[in-house]
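One chain of protein is taken out of this complex; the other chains stay put.
As written, the chain order gives the labels A, B and C, with residue 1 at the start of each chain.
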Amino acid sequence: MSTMRTTESVEVLSNIALFPGHYRITLGWDPLTVKPGQFVMLRISPTFDPLLRRPFGIYNIKEGGVEILYRVVGKGTSLMSQLKRGDRVDVLGPLGNGFELTEDKDYLMVAGGMGIVPFYMVAKELLRMGKTPRLFFGVRKEEELILADDLKGLGAEVEFTVQERDGKVVTELLESKDIAGKHVLACGPEGMLEKVASICEAKGVESFVSLETSMACGMGVCMGCSVETKEGYRLACVDGPVFNVRELKWKS
Amino acid sequence: MSTMRTTESVEVLSNIALFPGHYRITLGWDPLTVKPGQFVMLRISPTFDPLLRRPFGIYNIKEGGVEILYRVVGKGTSLMSQLKRGDRVDVLGPLGNGFELTEDKDYLMVAGGMGIVPFYMVAKELLRMGKTPRLFFGVRKEEELILADDLKGLGAEVEFTVQERDGKVVTELLESKDIAGKHVLACGPEGMLEKVASICEAKGVESFVSLETSMACGMGVCMGCSVETKEGYRLACVDGPVFNVRELKWKS
Amino acid sequence: MEELNTKVHITPEFVLKNPVMVASGTFGYGLEFTEFMNISQIGAIVVKGLSLKPRAGNPPPRIIETPAGLINAIGLQNIGVEHFVKDKLPELRRLGATVVANIFGERVDEYREVARILDGVEGISAIEVNISCPNVKKGGLKFGQDPASAREVVAAVREATGLPLITKLSPDAPDLKAMIEAVEEAGTDAISLVNTIPAMAIDVEKRRPVLSTVTGGLSGPAIKPIALRLVWQAASVAKVPVIGIGGIMNGRDALEFIIAGARAVQVGTLNLVEPRGAMKVIKEIEAYMRQHRIENIEALTGSLVLPER
Partner (left out) sequence: MEELNTKVHITPEFVLKNPVMVASGTFGYGLEFTEFMNISQIGAIVVKGLSLKPRAGNPPPRIIETPAGLINAIGLQNIGVEHFVKDKLPELRRLGATVVANIFGERVDEYREVARILDGVEGISAIEVNISCPNVKKGGLKFGQDPASAREVVAAVREATGLPLITKLSPDAPDLKAMIEAVEEAGTDAISLVNTIPAMAIDVEKRRPVLSTVTGGLSGPAIKPIALRLVWQAASVAKVPVIGIGGIMNGRDALEFIIAGARAVQVGTLNLVEPRGAMKVIKEIEAYMRQHRIENIEALTGSLVLPER
């Protein structure tokens, strides 16, 4: 293991609504090392419904706390949205491979909606390497655009599509641009990722996608999070969530 | 039905620790009529663990709110202790028969620990009738004595036993007193109630006890809360929780 | 969109206004719920299991909660069929409720006798024959385990009444297919499943069973995935309509059973937790139908699409 995983009961430092159904929670947790694109498994409630931990990308690490951005979709995230300062959750992590970033490469980030989560830390790492982070960001509603404010604050170059406003999706943006020589990093809904993969393949550029699957353990034990690859099933939680698209076999 | 039952999502107005493991919660609920000794069934969590509502006696009704005193014993009450102002719970009630109080009788209340709950409203009713409420109150630890402060505040005559301090239990107090002509109303642990019943029988006075059983529905539907009486099983939630001890068949 | 059609046909004569029934033992005799809703709006009310004579039921404790579940050992406490017909049914009729009588006997004879008493009684729409109660010493589950005994019970009831018959099956039957065939041959008009699943809890402090009867029957959301699998299996072999039961807590749960092949569903434990729960389930099914532009609920029955391979 490259990083040390722990489980720990940690304090909620804050839990703020960003816009309807979307929150930023800050946990009083201090992991040793985290790679951009890694995630945690949170146990939100001590009872057995929900039973399993829930996976969330690590959005940011700052002095004394780890930030997570999340969207309410079901019973776990809805309980989570009710957490208040001083409440406790149990965190297991950091988990997964994360994005591999090297000095000699040129990166382009492509995110759809909450798929922006891993890219704040990617951007910070790119800046550390002296590169200017570049992001194509697609959202459905205008209000989601504020998810990119932190990245803009870092000095990242961000280009948008807002589906409800201009009827465009982020993959059209990607399609229309010259991305020769770039390494594309993408995160978002599965349909979008598949599209990103085929665009990149057509344009002959390498691409890496962060996948979401159902997960029970997050640590390679239950084999529940299998992803179909050309060499058989691999596990999203330990072999991923980031995969080189060349390895993957898409459903459609 | 003598009272109108409702289920309603109500707001938590406050939830205050009285002493370790004991709380007073105030709900923004306005039931039409409540008899002393009635109870409510609370749904504390929207998930299915805990699944069932939990029964709690109604401690007090005041302007715009209903007060409940509770002790943390398991998963429902432990979730309950984490409720904060503004959270919501679902209340079903008022339920049960409650204590039958009439002008022509002379009452004596006997409570053990949290068994004091119904007697604050009994005392208020007795005062309304122009009687002085009298309570024998047994606790294990000295800290529990504050549970009687509200009753004392009303002007009730309260006599104590503190088991850890003077090795005495409340039934010894009852035993030692002249209670001729009284109607004894008792609430507390089952062993205590059984003792109260036999003392009252020996002394030839009528006694009424409020029983606790496991309950699923609280409204006479599941038949889960059966109590053995001389005429067969009766239901604690609708035929009780208050029973004339002459009807009951005790386990031992 | 047109009016929603939520009617379901159990038999040509026995038609429910919507597919949501309330399960026996969880809705009392129906009248306990009149403060909470208009009980005529429920697909059908299956009343607490009725026996020939009143039954006292089992000693306490009779219930214990488990994670997302409830174990009960009520033991079919009931007021007896005659008392029910005399004292409860008139009011149910007056309120316009669709009433299904759940019946139970210790011997085949007793089933027959109870059915005969109900036959032709105004206000009873169908009989549900409970051959699957895990909480009684005699009868009950035994009939539900063995196809030959089940056939005998159902045939006796069939002979005694012209009312539509639903046979309520156990989740614990060793051979579900044989059981279904047996009760179909004996003339049942429909089957319902599941009854509660035999289960147990132990008080580790006292080292004693929590329930007075040692084991009881598990119900509630905990059993839903098992019940759904059994209903799907039953629907794939049954010739008669299947009524799905087990852990249904909302519209989506009910729809899972319907899509798996249930013509109607029963909600049980939900009624204990939310007195208005059945109405909520009906509303949520209607909302789903509107959203998915499904005009006729029966178009959903058995609409499950299986993966190829």
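In this text, contacts are C-beta pairs under 8 Å (C-beta built on N, C-alpha and C of every residue); 3 or more make two chains touch, one makes a residue touch a chain.
Nothing here was measured: the structure is a model prediction, and the numbers come from that model.
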item: Chains still shown that are in contact with the chain withheld from the display; value: A, B, C
item: Residue touching the undisplayed chain, where the options are B:Trp29, B:Phe48 or B:Tyr70; value: B:Phe48
item: Hidden partner chain, touching residue among C:Ala23, C:Ile42, C:Ala68 or C:Ile117; value: C:Ala68
item: Hidden partner chain, residues of subunit C it touches; value: 66-69, 71, 174-175, 197-202, 204, 206-209, 212, 214-215, 218, 221-226, 228-229, 232, 247, 252, 255-256, 259-260, 288, 300, 303-307
item: Missing-partner contacts on subunit A, residue numbers; value: 1, 4-7, 43, 48-53, 92, 213-217, 219-228, 232-233
item: Interface with the undisplayed chain - residues on subunit B; value: 47-49
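We take it that only the chains that are shown with their structure count from here on.
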item: Topological distance between subunit A and subunit B, in contact steps; value: 1
item: Centrality ranking, top chain (CA atoms only); value: C
item: Subunit A-subunit C separation of Cα centroids, rounded to whole Å; value: 46
item: Averaged-CA centre spacing for the pair subunit C and subunit B, given as whole angstrom; value: 36
item: Contacts with two or more other chains, residues of subunit C listed in rising order; value: 67-68, 221
item: Touching two or more other chains - residues of subunit B; value: 48-50
